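Rather than the whole complex, this shows some of its chains in their spots.
The letters A, B and C name the chains in turn, as written, and every chain counts its residues from 1.
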Amino acid sequence: MRSVFYLLDVAPYGSEKAYGVLNAAAVSIKMDVTLGLYADGAYLALAGQDSKSLAMPNLSDIIYAYPEVRLLAHEPSLIERGLMSQSLVERVELADEDIFMEQILAADCFIIL
Amino acid sequence: MDRKMDRKEIFLLTKPLHSQRTDLCLRLLERSMNAVLYLAGDGVYNLLESSNLKFPSGVMVWACQEDLLARGIQSVEGANVPEDFYRRLVEDMASDDSYIYVF
Amino acid sequence: MKTLTIILTDGPYISEYADMACKIASEALKISQVNIFLYLDAVHIPKAGQKPSLFADMGQQFQDLAEKGAVVRACVRCASARGYPADEAGICPDYHQGIKISSLYDLAEMLKASDKVIALSR
């Protein structure tokens, strides 16, 4: 494999999935690695996360720590959740349905955790 | 219908907008005559100002502060964000004429 | 409210529900009896020796609840399937102190004796 597309489709913090997929993407940077935010995974794009009082790691800090991971958000998912009018993590690239789906198919492997 | 009119119905929602549990919660909420809604965990995403979720009018909404902060949700119109979310929830549950529904 | 029963079905860390149950139980213990029934994957919660690097040790937190008076029971079928044996008194050598393995019939008894029931699940 030279490229991998990880997909997150559940909300961050409520489950360990977002943390898990970020860690998996972070260790995969010797390949071309994309993390796609899809459906409730799109909530990970919200700016201003501060998880100290939950005693959990700050997931947006992990995003900034690994600039090698391409972060792609599915625009229709953002729109459905009212996220387009919110401040988003700057590193997040928006992708329309077409681009998002073609990026999934273009990667050597596709992983939904 | 054997439900008493004066009973209090407490809804605890921990799922985001597009979850089928959220949908079920809202449909039950609409049938309630005296409801209070507690949002915790991913349930607080329902408060995003631009979210298209509409709570029935007259429903008191409480949201958990640490869950809002973690997720980056800044302004929450129409909801109360107390210092002691879980104490309030438990006190509400403690009254004899209350019923609790968790989603 | 004389008695609150909380039912869990998720293991620790994978979701927020064990943590949320702790917060609810801690508050409820100040004013009432609290039962916690661990079902399905939740039987992993009381395992001793958890060493999460960034989260609080959930097994220890449930032991703390038991020490504060909560009755915490794990379903014997689910526990046995997942490799947690119990002696005749329901004590499991792999579990934190104060948490016992018992029959699913104990869940029914807990429900019958409760004023309020909360089930937290994915």
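Methods note: a contact is a pair of C-beta atoms (placed from the backbone, for glycine too) under 8 Å apart; a residue touches a chain by one contact, two chains touch by 3 or more.
Values in this document were obtained by computation on a predicted structure and should not be read as measured data.
Participant: Only one copy of each chain type is drawn here, so tell me how many of each the full complex in this file actually has.
Facilitator: Assembly composition recorded in this structure file: A x2, B x2, C x2.
Throughout what follows, only the chains that are shown with their structure count from here on.
Participant: Look at the interfaces B-C and A-B and say which one is made up of more C-beta pairs in contact.
Facilitator: A-B
Participant: What's the distance between the Cα centroids of chain A and chain C, rounded to whole Å?
Facilitator: From the centre of chain A to the centre of chain C is 33 Å.
Participant: As a quick test, compute the distance in whole Å between the mean CA positions of chain B and chain C.
Facilitator: 24
Participant: Determine the centre-to-centre distance between chain A and chain B, using the mean Cα coordinates as centres, and give it in whole Å.
Facilitator: Those two chain centres are 28 Å apart.
Participant: Going through chain A residue by residue, note those that touch at least 2 other chains and give them in order.
Facilitator: Residues 13-14, 56 of chain A each touch two or more of the other chains.
Participant: Identify all positions of chain B at which a residue touches two or more other chains, and write them in rising order.
Facilitator: Each of 14, 41-42 in chain B touches at least two other chains.
Participant: Which residues of chain B touch chain A in the complex?
Facilitator: Contact set of chain B toward chain A: 14-19, 41-42, 45, 48-52, 65-67, 69-74.
Participant: Spell out the part of chain C that touches chain B in their complex, as residue ranges.
Facilitator: Answer in residue numbers: 1, 4, 16-17, 20, 23-24, 26-28, 30-32, 115-120.
Participant: Under the definition above, what is the set of chain C residues touching chain A in their complex?
Facilitator: Counting only chain C, the residues touching chain A are 13-16, 54-56, 122.
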